[in-house]
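A single protein chain has been omitted from the complex, and every remaining protein chain is retained in its original position.
Moving on to chain A:
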Amino acid sequence: MPVSLLWAVDVYGRVYSLSTGGQQWEQCRDAQLEFKRVTAAQQCCWGIACDHNIYLNVHASDLPIRYQEETYENHRWNPVDGFSERLLPSDRWQWSDVTGLQHQPLDSFILPSKSWEWEADWYVDENFGGEPTEKGGWTYAIDFPATYTKDKKWNSCVRRRRWIRYRRYKARDTWAKIPSEQSGLPDPFNDISCGGWEISEEPRGRLSLWAVSLQGKVWFRDGIYHHNPEGSNWEEMSVPGEVVQISCGPGDLVWAVLWEGQLIVREGIGRDCPQGTSWVVVDSPSPEVGAIHVGVGVNVVWAITKDNKVWFRRGVNSHNPCGSGWIGMVGEMIMINVGLNDQVWAIGCEDRAVYFRQGVTSSELSGKAWKVISVPRDGDRSHSSASASSLQSAGCFFSGEVRGSGLVASASPESFADAPTEPASEAPKPRIPKVTSDSFISELVSDREPGKNTSAAPAILEEESNPAEGEVQDPPAAGIALSPSQSGGPLDPQWSNVDLEEAQSQQAGAGAVLDSADTCSLSSVATYTLALEEPYGADEHPLWAWVNGGGCSVDCHSQLNWFSSLAQSVQSMSLSITPAQTAAWRKQIFEQLSERSKREMDNFRHYEQAIEQSVWVKKGTMQWWRDWKPHKWMDVRFALEQFSGPEGNKDGILFIYYNFNEEKKYLHAFINEVTILVPVLNDSKHTFAIYTPERTKQRWPIRLAAATELEMHDWLALLSVSCCDSRGIQGPPSKQAIWSVTCKGDIFVSEPSPGLEAMPYPTPCDQMFWRQVGGHLRVVECNSVGVVWGIGYDHTAWVYTGGYGGGFFQGLASSTDNIYTQTDVKSIYIYENQRWNPVTGYTNRGLPTDRYMWSDASGLHECTKTNTKPPSPHWTWVSEWAVDYSVSGGTDREGWQYAADFPASYHGYKTLKDFVRRRRWARKCKLTTTGPWQEVPPIPLSDVTILPCTAQSSVEVVPLWAISNKGDVLCRLGVTTLTPAGSSWLHVGTDQPFKSISIGAANQVWAIARDGSAFYRGSVSPQSPAGDCWFHIPSPSKQKLKQVSVGRTSVYTVDENGNLWYRQGVTPSYPQGSSWEHISNNVRKVSVGPLDQVWIIADKVQGSHSLSCGTVCHRLGVQPMEPKGQSWDYGIGGGWDHITVRGNSMEPPRIRLPSLTDPSAPAPRSPLSARNMEVNGNAVRC
């Protein structure tokens, strides 16, 4: 999980953030002003400062926010001057936008605010639809407006060229004032809430920002996008009353609180209308006491009434934003906020501490209990400070399981009657006057006037004051109180005095401990106990006024170090054992054990063993997809016999016993011949496939189905261990390993034999042994020093940790170190199909011959919203079905695509000839698994490449390039074998989004743009890791390229029609090469390795029994003088999606006679066993 921030404002208006990875509140030093309120998204935080202006803090990222301005220069030909800027009077402007209607001279472009800067000056774009143009970038046409071409013809009368300039948002990690248009904003803002990023498929950055003015009016900020983080203008929304506070969830929920205590709910919010259409009034939870605060998430609404009671709204969802009823919850809070994943944050009424609602899950949205966040602030004496420890005790007092105190809750929602019975809560507080109550800060600050804390309320909190006194404050005081001198002034001494005293005693104590103990962790333990003995000081913990979890990505499973508990101290104690100590201890144990074995056994090896080693058989029942027609599942008995071979190596045989024509028969496979075990796991059966070289040739594996998923995993784990044992493979994959990924996201790795790239007799591809590694990826890339990166279906970047196993692997087949939780999210699509008829228009009644009205993309299978399940039991739905508008070909406003008939090409608008239409629905599902992968936050990627170092090279920093999912080109800094995740991204500017990238052994960087053209990056070297400029390389004629791979010198690309191209004429002096040469069709993906070896994923490969799509193939005959090779050798296949051979830099043995077999290669099957297999097969088929 990448770290994210929880934001809070204390009663003095100081803004703090707490990182999910951290353990203390960090003050936002940059904020010169005090803030009233903040509202955060993951990428930014908005706030209202005490000057009533709105400020935006966009978090720094390696990816710049840049916006491309463009304008066109138009020329017309005349016989005198040739092409010139003299246009006809009827013509467009000389400088215009693309349509020609808008006058746009270069100097008309100004920066939108002080937060922007120009990246460079204007320049001419020489790329025209993926084709490079002549110098000058002119495109020609007969007349305006017409079709432009890059070639000048005899009849070209006009020409134009495109000028571009980038501006960049520079105000990052700082509070930048949003320039306020004076018009229409008569009164200052009082509340602010952002959200709505989930209502459209816009990239992260689109926000809905709602604000409330002091007069109770509601404003909506328009036009906030990734490229325009500040938004463009305020739009007033009419409201049925005066609004006090508003809350906007990540989805389409917006609730607000009215002065009178009712709540209003915004309806009609959607993709096309983020500001919604109308308000609906919902009554306050309690008939006598009005609501004062509301917080909404995706599917939840929490509210607080004026008596500080907390309420949960039942039955809220997108279709019913009003929900169905209130449930009283335990706890007394002054404000509440719902953050990401519907997690709830609140500020306690009594102690002004920040509370987290524990146990909020999608099935139990109301959570279980309030848990106080007790971490020190960076201003406090941090770490072993007394304040931390007093918080700790406060935490003990308030945390999780309740003892005695009614302040915090125990379990599930409780009724109104169960509410705490402290004196303060019995009588609802007097109605807070209009002007002060809208700011807790003013209320609180005024409460803290010295000498006024005479309340008889719990002794824990002396600042809990008589609210009536707070009320007497006259309104202007609120504003003044916000300035530090006024508010902090009289109070500061009180704080700092105490702080100093305690700090001194603390230092003394800690010092003494430090003398006696040599490790700091010990000392922290010591101070911990010391601190526990201290009396509980009420003044010690910070008083919070506002909290916002909109940017804080946690869920109920997150590990947070924010809560005091016993576990934490235990953990800190266990941490006092250093890895070195552990290693020394292990060594000692191991030596003692070895010594013991030697002492007790060495002279007695001739003694008989008490237990004889025997064959170990594991049996079970399964179903087998029988080899002969008609194919069907038949019940079989399944047995694995394991035994020790003559040299002590383990081996085994697999038996499948079945009945055929009432005759008992069996099929067997030697474990040492099994090349791969592939889990197929679909929603109907728990199936897996077993391949041997023979079965790979046939394209017909042994397909088995277990009764339960658990059983399948047990068998897979066992068979996998057995296969690895028989081949002597254990531990993590080597640096040379070949990695591949299936279309199900399963990851496989193969150890290359030295003969794999040998000439002329390489190890056949179908003999490669693949073993599975836990995790779920879409792309994996490696190099030969062991740096491995992966990209998930949700574009998350992952780095390989050096572990092995994970997933369903258990026992010793999996390392416990280096195995982490990995999640992935993908969308499942179904299609709604309709046919037009003259009477009713489009309906879901099709012709009898038509496809299902709800189907998959092919239309052949019925897929309804209810019967469509996640791909396997491991996946769970995480969203509802929603219309998908991002379909190629475009859609109309309701997501429909039209066509003349099924199946045909669809377009996003309706014509007279269209009789059918369809739209795509998407639903997200999430997988949680484990594997040797760690996330590389925060930028989502779509492609990655690592320099394929040869094994001998001692390069310290490993060049790694990537493409973000928005198409930005990125260069990773600080990647070494010790820190494979690197440190940060360097953004490499491009004029258009990219989709594929590859770096060769000599720092040649090639990339493919989204428009299908290729680019070469000039001057990339270890000294200049990002290079200097892009060279546009025309793609093969009429082909749009989609992927590139660069080896030692070879450059290969794949186009969208499945053609594989080799770049001719690449030399060190002319690295761009001269032309593309066609090598093969039927190719999906290519991987060129450090030996210039070429491996592909082939689209279709025909075997003797069947055909497989997505097959690993190896180019044979590739030699230094013949880099294009001769033919393909077919390996594992059927559902493979990606392969990388960029780790294998093992030079093959120079001379290799056909009779010599490599001992470390998988044992070549003897002709005899092959014949046996065939006999077997025949028997099966008869």
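FYI, contacts are C-beta pairs under 8 Å (C-beta built on N, C-alpha and C of every residue); 3 or more make two chains touch, one makes a residue touch a chain; residues count from 1.
Operating definition for what follows: contacts and distances are computed from a predicted model.
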Chain not present in the shown complex, as UniProt names it (candidates "ATG5 autophagy related 5 homolog (S. cerevisiae)", "Dihydropyrimidinase like 3", "Kynurenine--oxoglutarate transaminase 1" or "BHLH domain-containing protein"): "ATG5 autophagy related 5 homolog (S. cerevisiae)"
Of A:123, A:616 or A:1031, the one touching the omitted chain in the full complex: A:616
Sole contact to the chain not displayed, among A:111, A:146 or A:589: A:589
Touch criterion as defined above, residue of A:608, A:662 or A:956 at the omitted chain: A:608
Per the touch definition above, residue among A:233, A:320 or A:597 touching the missing chain: A:597
Interface residues of chain A (partner: the chain not displayed): 559, 567, 570-571, 574, 586, 589-590, 593-594, 596-597, 599-601, 603-604, 607-611, 613-614, 616, 717-718, 721, 810-812, 815-817
